[in-house]
Structure formats: structure tokens, C-alpha cells
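All protein chains but one are shown at their positions in the complex.
Our next item is chain A:
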Amino acid sequence: MLSIKNLHASVEEKDIIRGLNLEVKPGEVHAIMGPNGAGKSTLGYVLSGREGYSVSEGDATLNGKNLMEMEIEERAREGMFLAFQYPVEIPGVSNMEFMKESVNAIRQQRGEEALTAAEFLKKAKDACKQVQLPLDFLKRGVNEGFSGGEKKRNEIMQMILLEPSLCILDESDSGLDIDALQVVADGVNSQRDGKRSFVVITHYQRLLDYIKPDFVHILAEGKIVKSGDASLALEVEKSGYGFLGKKYEGETA
């Protein structure tokens, strides 16, 4: 599914990712944990192709195709989905119009017919209910005036509608209370079907109580320094990131 080999990436000439390797197979859930500044969000942006993030070495493939040679929208159409840590507000563009456009762009790539307005509306309503957002959120501007938790749920709603093959969740738990966290996790879990893969980026172990990972990786200073199963996350929660070195002492997970 996703294969990252010796990836090096920089932002404004500052090296952030420094030799990262990761193999994600179909159906697997990988958690990437790490202290602040480890390069967690950068990884999500590099994979999705955000401008300003340049790759100097190594490569990443999705379903065997070189991601770095693809435009941002092509990566999405190939099945990648990034749930943003800070979803952008776009007043004037309705959530509904945005998601319909997006779903149909991806369906077209898969060789499927575009959904009619009525077909899409039904799917959107179902997804909206599933993440427990009121239906009028479909008509509002994209993320416009949404609370932090509502924005995160809106991301999960998009994920449900787009049916990606690889979901990267960038700190989808940050700023959520326990109820909202439960909704987000339920949304994610409902999409686990044995084929779809997930990369769950998080600072805290808490989210992993709800989304059970198959693998846990610790990212520090741009590379994976330790990998293990779910018990690694619990270990980090207990003892913090201090084991990574003096400067991380006292940083909890």
C-alpha cells in the first residue's frame, strides 16, 4: 500500500524528515507518535504534496506508484486522504458543494459515474449523521464557524464519503473532549474493512485506546527511532518521551 524509503524532506531549507522508512500493508493501522517538532505533521504534508515541502532524497510509493511525481489532486484520486490537524475555513463555498465535487472527482478516477445531486445528498446525510453533525452543516461554508471538534468530525465525514485506500490522520484527537474523541474514533473504526490502511499521527496515547493500532512507531528528529505493537504506546504514556534524550525529559504522551 504505502512504502516510504529513506525519505528526506525539508521546509524552507530546514531538514525535518531525515531518513524515514515505513511500510504499510493493506488493512493495517500504524500509529506514529512523537514529541513536538519530531516531523509528524510534516510527514502528512510531504505525502499529500503540499507546496513548500521539498523532498531531497528517498521515495514514497502508493500502490506502487511514485507519490513524489504526482500532483496533489492525483494523490487524492489515487486513494490518499489526509485528515487535517487544522482544517481550513472556506466561507462562501458550501460544505455540500465541496464534498460533491471531491467525491465525483475521485469517482471519475475510478471510472465510476458521477453521483447525481440526489444520490450524493443521501450519502452525505448518512455520513453527517454518522459523525453526529447536524444536517445544516452540509449547507454551511466549509468549516466556517465550526468549533475545533466539529472541524475534526467534518474531516471524518469527508473520509467516509471519499472511501480512500490510505487515510492519514494528523492529530485528529487534538483539542477534542472525550465524547468528540469517541465520535471521531467510531467514524474511523467504521471504515476499517481489512483493506483500507491508516496512519494515525498523534502526540498522545489516548486516541489509541479507541483506535487500536497494529503497529506503533516513535518518530523523533525526522526518523523512526523505535517500532513495536500497541504496548509501545502504553509504555510511552507511562514514561514519557524522556527515553529519547535529555531534551525530551518531562514531555508526556
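Convention: contacts are C-beta pairs under 8 Å (C-beta built on N, C-alpha and C of every residue); 3 or more make two chains touch, one makes a residue touch a chain; residues count from 1.
Rule of thumb we're sticking to: contacts and distances are computed from a predicted model.
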item	value
"ABC transporter permease", "Fe-S cluster assembly protein SufD", "Glutamine synthetase" or "FAD:protein FMN transferase" - which is the UniProt name of the missing chain	"Fe-S cluster assembly protein SufD"
Hidden-chain contact residue, picked from the options A:F84, A:F198 or A:Y241	A:F84
Selected from A:S3, A:T61 or A:S102 as touching the chain missing from the view	A:S102
Residue touching the undisplayed chain, where the options are A:M68, A:V93, A:L121 or A:L234	A:V93
Of A:K5, A:R18 or A:R50, the residue in touch with the unshown chain	A:R50
Residue numbers in chain A that touch the chain omitted from display	48-51, 71-73, 75-77, 82, 84, 87-88, 90-93, 97-99, 101-102, 105-106, 109, 141-142, 158, 162
